[in-house]
Structure formats: C-alpha cells, structure tokens
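Everything below concerns the one structure shown next.
What you see is the complex with one protein chain gone and the rest in place.
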Amino acid sequence: MQAFLKGATVQTSRSQKDKTPSGPSTEKKARAVPWVEKYRPKCVDEVAFQEEVVAVLKKSLEGADLPNLLFYGPPGTGKTSTILAAARELYGPELYKQRVLELNASDERGIQVVREKVKNFAQLTAAGTRQDGKPCPPFKIIILDEADSMTAPAQAALRRTMEKESRTTRFCLICNYISRIIEPLTSRCSKFRFKPLANQIQEKRLLDICEKENLKYSKESIAALVQVSEGDLRKAITFLQSAARLNVEKEISERVVIEIAGVVPSKMVHDLLQICFKGTFEKLEVAVRDLVDEGFAATQVLSQLHDSIIESDLNDKQKSVITEKMAVVDKCLADGADEYLQLLSLCSVVMQQASHN
Amino acid sequence: MKHAGQTAEEAFKEGFCVFAFGTFDPSRLPYLNRKWCSGKAGRCGVVFPREKKKSFSCQQQLNTYKTMSLWVDKYRPTSLGKLDYHKEQATQMKNLVQCGDFPHLLVYGPSGAGKKTRIMCLLRELYGAGVEKLRIDHQTIVAPSKKKIEISTIASNYHLEVNASDAGNQDRVVIQELIKTVAQSQQVQASAQRDFKTVLLTDVDRLTKDAQHALRRTMEKYMSTCRLILCSTSTSKVIGPIRSRCLAVRIPLPSTEEVCSVLTSVCKKEGLLLPPELAKQISDKSGRNLRKALLMCEACRVQQYPFSVDQDVPETDWEVYLRETANAIVSQQTPQRLLEVRSRLYELLTHCIPPDIIMKGLVKELLDNCDGQLKAEVSHMAAYYEHRLQLGNKAIYHLEAFTAKFMAIYKKFMEDGLDAMMF
C-alpha cells in the first residue's frame, strides 16, 4: 500500500488555481487562508507519494539531474503540491522566485506566451550554487499546470523550446488527461501517474485538520466527506472548511456534508430506483419532478444512479443498455438539454429494462 | 415633475437626479420618497428635479404605488431572519456572514424557489440596508474587436448585479470587464463593514463555456476585493472548476405546505381570507413555484373576491393555449393538423415563450394524454428533440419534428389498439 503521507503535515493538492490569487489576501488577513493552502506540504519529505516520483525527486535533491516531468492523474491527488514542494526544497525561498516559472491559467497560454514568456525565462542561465553557498541544481523549472488545456500549436511550439533549452531548464507538465498532450511532448518527459487517494489516508488527514482547527465532528461526517470527495483531497478539505463556516460552534454532521457537496441523499436515489423497478410511469414522473424541484443537479443524480445501477442485481445486458443510455444523457446534459426530460428518459429506460425480467 | 419622453441622459444634464429602483418593495419607500424613476433608464417613468421639494404629489404617487405593487414584491422578505422556509439554511448563512471569511457562492435551485430573495437577504446581512438603494445603469463595454456591447446592470454601492448572458457570445468580455471595474473601485464608504464588494451574476448556466473559464480566472485574480455570488438553476451546466471554487448552496422549492402557509399569511396581511382548499389548489397548480403561486393567488383575487373554495385558479394564457395545442395534436393526426400546430407554435413564439419551455409544456400535456408504454416512448423522443433544440439554430424544425413523431406514434398506437379490439 502506498503511504500517502509520512509527516504530520497535510498533503493537499491544488493541482491548479487558487494559489496565486489568494496569496495577497492571505498576507493581509490571516483568517482568510483557505485550508487547502494552509495545509499544503512544505517539503518533499512531507509528500510521500508514489514511490517513483518521490524517488526521482529525492535523487535530484541529492544532486542528480532531473528529467522533464509529466504528472497526470485526477484532480486533487497532489500533482502540483509535489512539484511545488520539490522546487521549494531545491532552491530555497530566495531563489525560488527566480528559478521557477509557474504558468497555470488556461487562457494565458496561447502560442505567443509559450514563444515569449517560456523562451525568455528559459534562456536565462542558472548558477549551480545558492546565495547562501549551498549547492543547488544548475537549472530552472517551468511548471505548466493544466497542460491539457494548451492548444495543440502551443504544445508543438513547446517541444522545440524544450529540446533547445534542455541544458538550463526542466519542464514539469501537469494535466488531468494525458491523452490531450501531443505525442512528441509525452515522449520527451518521464511520466508519472497520480492515483486517487486511498480512503484511509484521506480520513487521517481530515481528522488531523479537524484537530488542529478545533472542530466538532462526528465519525459519520468524516466518512461521508471521504465518500463524496471521491479521492480528491482538495475537495474534501474545501468541503470541510465550508461545513465549518456554516456551522460555527456546532457539530459537523453527515447531513451538512452531504448538503454542501450537493449529493443526492442515498434514500432518494434508492426510492427512485425502486419506482423504476416496480412502480408505474406516473409515479416515475412525480419522482423525477420532485428530484428536479429539490434542485439537485442532473449530472449528480446521473453519477449516483450509475453507481447504484452497477451494483444492482440486473443482468449484464440490462446494465449495458442502461449505461449506454446514461452516456447519451450525460452528453445531452453537457450540451445544455433539459434536466427533467433527460432524467425522465433515462429512468424510463431503466424501467423498460427492469420490466424485461 | 417631468414625464418620460426625456431620456435619462437628458434629464441628468438638466440637473435632475435620475434614479431607478429594483423590485417593487415597500421597504424601499423611504428611499423612493426622494426621487425615482423606473423602466428603461428613464425612457418611461417619472423624473423628479433635484431641487424641487418633493411633497404632496410625489407622496401621493407613492401611496398608490404601494397599493399597486405586486404581492410577490410587496411581501418579499428582506432579512435572513424573516425568511419563511429553509430556516436552517438561513441560520447557516448568518453564520457564514459572521465568521467573516466569506467565500464565493454558487446559489442554485429551480425557478421560484427564492434564490434571489435569499441572496438579497444575505447581501443585506453583509452590508446593511444600503444594498437596497438600487440603480439601473446601462454600461457600454468595448470588446477587443472594437465591438460595443450594451448591457444593463443593477447596482448598489456595495454590489453589482448583471445577467451576462444578455450579451450573447460576448459574455466573456462583459464578465471580465465588469468584475475588473468593480474590483478596482474602492469601497465608497470607509466605514463599510466589508472590505470587498460583491458581484451577483444571474443565469450562470446560460453563460458560454468560454465565459465560464474566464470567470474562473477572474475569480481568483480579484479575490481580495471582490466576491462573486453566482445564481443558476442547476449546477449541471456550470463547469467543474467554478463549482470547486464556490460554496454551493442548494435552494429547493418550498414544499406544498410551505407554499400554502406563505399564501395564507400574505392574504392575511392583505386582509383577505383564503380558504385552505383554495390555497392547496393554488400551490398544487403552481408546481411549488412560490412566485407563480403568489401571482396566481393575486390573479384569483382579481377574478373574484371573496374567494370561493371551488373557483378556477387562473392559468396563464400561454399554458391554456399550449394545452389546446396538445389536444389538437391528440385529436387528429394528419399533415394538415400538423400545419395548424405549426402556426400555433409560431403564435406561442411570438408571444415570447422560449422554445424549450414550449417543448417542455407540450411534453407534459401530451404525456397526460397517453398511457403506459407510449409514455416511455414519448419521453425518449422528448429528450431527443429537446436536446437538438438546444443545439440547433431554428427551433421550429425540432418542435415540429417532435410533434410529427408523436403524431405518428400515437396514430400507430391507436390503430393497433383498434385492431386489438376487433380481433
């Protein structure tokens, strides 16, 4: 089993975003620090993630060369945190700003940016020592967060830069879907996959935070948090903080967590399925109407229904018909189709399939 | 006192103070006492000179005004404490305001659940009564392509409300520019309780993906001086990164009982007696949509008072029209009938009923008219063509295709039924 964290600090992974903007406000007011930032790991040792990455990073900390990196995996698994912590350790706080370029907004990375910003940065040479005399690697790091949202031409432009500047610069590409990175780029990088966090590790981290923040919580609520976050620790911590904000001085209950996550209570999903299996179409209409009226997002209902269907005791053929329909419904929802009609259509498929027994 | 015919700008130049106000709300009357106008930036409405003593005539106007405003607006709760339902959520919001660390909010729920009311209460809780001094501005934003985009916003000193989807495909520019302006302008009063302003974006689910991505960036950039409250009917159409940056607040529709009790209490305040049966009937018909229920109730009042238990709850014309259309479809299935239906659909469209609403209404009526196996089939087709409606350009193709499809299925079903009876 991979131990996700070794040290006492929290491994959070903000693979993208909030870091920079929340920075200024963080400095001004201590209270406004999002917990995800507050509990982000400070050094590589604290990040004990998948052996390969850590091993590679540790070696480079000890003086070895670092390859170009490509981190990929679902959100909230620690991709950004890992490289940030490593960079911090490599260069120390002073040098960090000079040596690390972080580009993380999808809209700031047209081909122009890659050509100019990246090139200019990469062309600066780097010395092999720190100001305080400690040795540091003679290269700079460019972190390209959300690399999968870069346009293909921009990625193509990057590949030349990558080769040309390999003497002084290392690239770290971070993305959710490796399939959206063009082949020439992936072949130039060592790829590391970040897996969703195991439940126990998440739970441990959450409990840690609760203790530090003096929160009242129930065991069920933590379990619920772990469940709704689906392996995304950032999400879990954000939910925890929101729950704490909404319930000052009160115990964080399971219900609150579920509410914040926007998850449909499992009873409602169960009832809906029961109606699909046994009820009439009229009842189904009412049930779906209710679900929509309660304000639940159809995409959420869909994913929960999916889980339930997979676990239900329908035969494989029925399941495959239903899941195929689910895929269609998901696409339609993404296109902005009406939630009620789509759900109704899906449920009637479930009903039809169930009645074929 | 000046009448319309004078645009806001002209009036302003002449030294009049032009103000507009938001919802028709009696609690804002003290403010209205001063000067008011309404409608499209002074195109219509009344503008009062700045110097003139607004005395008798003005006051009289406002009195009539008070009696004339809709119940929906008149009895809209103005503070978190006064909300009629989801009280626990209201307390949570209070907590949120008090803990000082105010995140971006994503408020979602079906239409008529009271999202906007709740947001205004929250803003009042944040900033005090100042947020109710509203003005309507028309802003012109110049896109990078040098194209001018006109958009109207509703603003107080503390917040700015905008429906960026009004700008169509240019919504990204609008969002970025507006938020930038708000974030960069300093808080007017130094004494304000908050060091951030709020931008309220409505209809977020109608924003283009492009705009949503821009929003996510903008959100982070101006976090220190600006908070966003996003208002949408569902989170399905809101992209993940935005959802993960916001505290999502779901506002379900009130239950039938809650609607009944609100109706009763409003009628009581109006000095009317609402029979519980009628209240039940209204709330059933409104589909738990509180705004609709109140409008219905008021329409009942206009129709007949004292209320009778079995009086007809007035429906909107278009709903009745749509039902007739559905009946026309069910009663005969020929190309000629389809032609008639088409002209009825056109009629609905010219009366401002959006195509997707027409589709949904039609499906509902048609589902009521058929049974069993047919229903499932109809629901599939409805989902299929509604999806195309959203993607396509010309709604009528898809509305008509759905109608034709239904006619064909229904005809076949009836013929099969007939055959089955004969043999």
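Per-chain residue numbering starts at 1, and chain names A and B are given in the order in which the chains are listed.
Just so we're on the same page, a contact is a pair of C-beta atoms (placed from the backbone, for glycine too) under 8 Å apart; a residue touches a chain by one contact, two chains touch by 3 or more.
Here, contacts and distances are computed from a predicted model.
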{"item": "Record-based protein name (UniProt) of the chain missing from this complex, from \"Cell cycle checkpoint protein RAD17\", \"AAA+ ATPase domain-containing protein\", \"proteasome endopeptidase complex\" or \"Sterol regulatory element-binding protein cleavage-activating protein\"", "value": "\"AAA+ ATPase domain-containing protein\""}
{"item": "Chains in view that touch the one left out, judged over the entire complex", "value": "B"}
{"item": "Which of B:291, B:364 or B:380 contacts the chain that the document leaves out", "value": "B:291"}
{"item": "Option touching the unshown chain, where B:142, B:273, B:309 or B:339 are the choices", "value": "B:339"}
{"item": "Sole contact to the chain not displayed, among B:139, B:152 or B:311", "value": "B:152"}
{"item": "Positions on subunit B contacted by the hidden chain, ascending", "value": "3-7, 20-24, 38-40, 43-45, 64-65, 68-70, 73, 111-112, 116, 136, 152, 154, 161, 163, 166, 202-203, 289, 291-292, 295-296, 298-299, 302-303, 314, 316-321, 324, 333-336, 338-340, 342-344, 346-354, 357, 385, 388, 391-398, 400-401, 403-405, 407-408, 411"}
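Methods note: only the chains that are shown with their structure count from here on.
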{"item": "For subunit A paired with subunit B, centre-to-centre distance based on mean C-alpha positions, whole Å", "value": "34"}
{"item": "Residue ranges of subunit B in contact with subunit A within the complex", "value": "92-93, 95-96, 98-101, 103, 108-110, 113, 205, 213-214, 216-217, 219-224, 234-237, 240-241, 244-245, 247-248, 250-253, 287-288, 356, 359-360, 363, 367, 372, 375-376, 379-380, 382-384, 386-387, 390-391"}
{"item": "Contacting residues of subunit A [partner subunit B, same complex]", "value": "16-18, 20-22, 24-25, 28, 31-32, 75, 105-108, 234-235, 238, 242, 245-248, 259-262, 281, 285, 289, 292-300, 329, 332-342, 344-345, 348-349, 351-352"}
